[in-house]
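Only one protein chain is missing from this complex, and each of the others stays in its spot.
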Amino acid sequence: MKKKLVSLMLVAAMAATMAAGCGSNNGNKNDAADNSGSTTEESTDDSQEESKDDSQAASGDGAVYYLNFKPEQADQWKALAETYTEQTGVPVTVETAASGTYESTLKSEMAKEEAPTLFQVNGPVGLASWADYCYDLKESALYKNLKSDDFALIADSGEVQGIAYVIETYGLIYNKKLLADYCALDGAKIKDASEINSFAKLKEVADDMQAKKDDLGINGAFTSAGMDSSSDWRFKTHLANLPIYYEYQADGIETTDAIKGTYLDNYKNMWDLYITDSTVEPTMLSSMTGEDAAAEFAMGEAVFYQNGTWAYNDIKDNEVADEDLGMLPIYIGVEGEENQGLCTGSENYWCVNKNASQEDIDATLAFVEWVITSDEGRTSFRDEMGFVTPFSTFTDEYQPANPLVAASQEDIDAGHATVAWCFTTMPSENWKNGVGSALLEYAQGTGEWDAVKTAFVDGWAAEVQAVSE
Amino acid sequence: MGVRKAKHGWIYTIFFSLLSVAWVFPIVLVLINSFKKKVYISRKPFAIPTDKMFVKWDNYVNGMEKIHFFDAFKNSLFITVFSVAVIILCTSMCAWYISRVKSKFSSGMYYLCLFSMIVPFQMVMFTLSKLANMLHLSSPVGIILVYLGFGAGLAVFMFCGFVRSIPLEIEEAAMIDGCTPVQTFFQIVFPILKPTCITVAILQAMWIWNDYLLPYLALDIKRWKTIPIAIQYLKGGYGSVDMGAMMAMLVLAIIPIIVFYMACQKHIIEGVVAGAVKG
Partner (left out) sequence: MQKSLKKYFPVFALPTLVAFTIGFIVPFLMGIYLSFCKFTTVTDAKFVGISNYFKIFTDKTFGHALWYTAAFTIVSVLLINVLAFAIAMLLTKGIKGTNIFRTVFFMPNLIGGIVLGYIWQLLLNGILAHFQKTLTYNSAYGFWGLVILMCWQQIGYMMIIYISGIQNIPGELIEAAKIDGATNAQILKNVTIPMVMPSITICTFLTLTNGFKLFDQNLALTNGEPSNMSELLALNIFNTFYGRSGFEGVGQAKAVIFFILVALIAVGQNYLTRRKEVQQ
């Protein structure tokens, strides 16, 4: 009798496991929230693990699910979301896509029942894929507080489909102290940092620094131009922006289906400079990362480091004092570049999911409004995330205390012409990867510069075609 | 077996001792680097951390916070233990059934299991992950079903091999004595199959614990990550690669394996041999 009981129990246990496995989405979820049966794209409810029952009863039934792009601020967003939930009871889930996987993560998340209610696109190109999912933000607080339409993605119909939420600047970060040390050397090519206002001058100085690196106690003029896939965007995207920008300027256009590559020689000159006057041999570049470069700069081993205002977090608290941080424009040898400034723009535009339920949309709009108007939101942006935003609600006291941001402000005040971010018009990730691979092969000596040209020019047209198919 | 001692045996002993040290070196290297400040790891991987380079437990604390290591550990443990238990239970019963009941279903099932052992995961990865999501199997509990499905092939095959060697007379005797098939199975057959259970358990555990792709695609990784997923996330998930945290987490990922190995070494090795002989 007993034995039969045991075997029956075993069978029952097994059956229970099967049933549990086949059943609904695990026991964590609130039963009230369970609403399976709805098909893809409809996110009828988003309540996730942190929400408890009161969230359903309180202010509306909406919930927010934000798919964050920036892994560097993943924890900060989660903390901010928790604060909001504590205050309002509205559940906010923040998930961050792994670096380089945003597009594919967004795609797979959008296909799920609980799709993101707040997501981002990188600009006009990204918007093209997601335009059907963008709620019109014209009436939102976000748009009303926007300083200028330059920071919004507006469709021909007048719908405001995306709004930039962070503006960033990049250029050549440099170590003022090391540069001053250089100027003090015999036979230095310049007497002061302000004399560097053209590619020719920059090259002269860098070459000289490289020759005198032992005297200066550095390993190279420029930090390593690491081409590991986690950080080669600095060169296949950010650096490539300059020849594209100047070509657009020369032709008076804002985007193109067929880039000509007019300024590719300048691109080559700059790239040559990066890999010759460097801290490492070019053959090492394939595995070197942005962290390596940041480390070299932060330890005072190099003078110039191409990156942006966001890099401050990685450099601070090492060997370079805050007051020694400055930013130079990236001169590539174009006429009139004495007036060229830093590269400023945005690659991060918020979009609200049009296909979410109205409650979720309202909850999301309320959330972002809170983020840009509340004290907690703005302080978080300033202190935790270090963001500069295009919203008028961010008065002076809410600007980050980041010397690089200050440097970019100085640059604007000096009247230099900012270089716009044109890389949002690059046809696809694949194009960038093609250019990146060619750049690496050229640097290592396993390929020719012509391959870069082909990837740049022919690749552009090919990708435009492939994407539109 | 060689009771005879080899000539110059001590040469071999020394040779193998050196080889063993070299064999373990990669793991030791990671251990050393886990105590180094991250800026130094890529530049000086072979140096022993001293003074400025030595950061004690910082990397561990940092890493564990970043990827919520204990959560990943719990998930890995839960999924592995329960998947293995379910697989053993279900596939042994299924194997007994199809070995004793001659029917089209039995031979069909057997050959399908054999077939499934050859199919590479890439063939089904996309469809399986979509199916799992549609059927709400994207949780640690649901994924047990997925593992049963995908792991059934090897397990059924191995159990069948052993069941065939159990004399029918014992089972028939039990049935005559009035046992139901369920009783017969659990009281007579299952105990005899114990060694095979251990073999299958170990092989499946080794696969499931270290598996990256299946959980990555089928599990809702926003909520649950397993150890391999968490480690991979460290590489690309944060925009930058924190080498210090990476080293520390690699060590933490290896420790449970080493503990398990030291405890069950004999069984593991026996299991591997038995698995190979029958396979």
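We just call them A and B in the order they show up, numbering each chain from 1.
The rule we apply is simple: a residue touches a chain if its C-beta (ideal position, glycine included) is under 8 Å from a C-beta of that chain, and two chains touch if they have at least 3 such contacts.
Here the structure is a predicted model, which is why all the values come from computation and not from measurement.
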Contact partner of the left-out chain, one of A:79, A:131, A:183 or A:284: A:284
Touch criterion as defined above, residue of B:166, B:182 or B:198 at the omitted chain: B:182
Candidate in contact with the missing chain, chosen from B:55, B:72 or B:93: B:93
Hidden partner interface residues of chain A, rising order: 11, 14-15, 18, 40, 103-104, 107, 111, 129, 228-229, 280-281, 283-288, 429-430, 433, 437, 440-441, 444, 446, 466, 469
Interface with the undisplayed chain - residues on chain B: 1-6, 9-10, 12-13, 16-17, 19-20, 23-27, 29-30, 33, 41-42, 45-46, 90-91, 93-94, 96-98, 100-103, 105, 109, 112-113, 116, 118-128, 130-131, 134-135, 137, 145-150, 152-153, 156, 168, 171-172, 175, 180-182, 185, 206, 209-213, 227-228, 231-232, 235, 246-247, 250, 253-254, 257-258, 260-261, 265, 268-269, 272-273, 276-277, 279
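As a working rule, only the chains that are shown with their structure count from here on.
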Inter-centroid spacing, chain B versus chain A (mean Cα positions, whole Å): 38
Interface residues, chain A side, partner chain B - complex: 3-4, 6-8, 10-11, 14, 17-18, 20-26, 28, 36, 48-49, 70-72, 74, 93, 95-96, 98-101, 112, 230-231, 288-292, 294-295, 298-299, 314, 318
Chain B - residues contacting chain A, complex: 38-39, 42-43, 82, 86, 89-90, 133, 135-142, 144-145, 180, 182-183, 185-187, 222-223, 233, 235-243
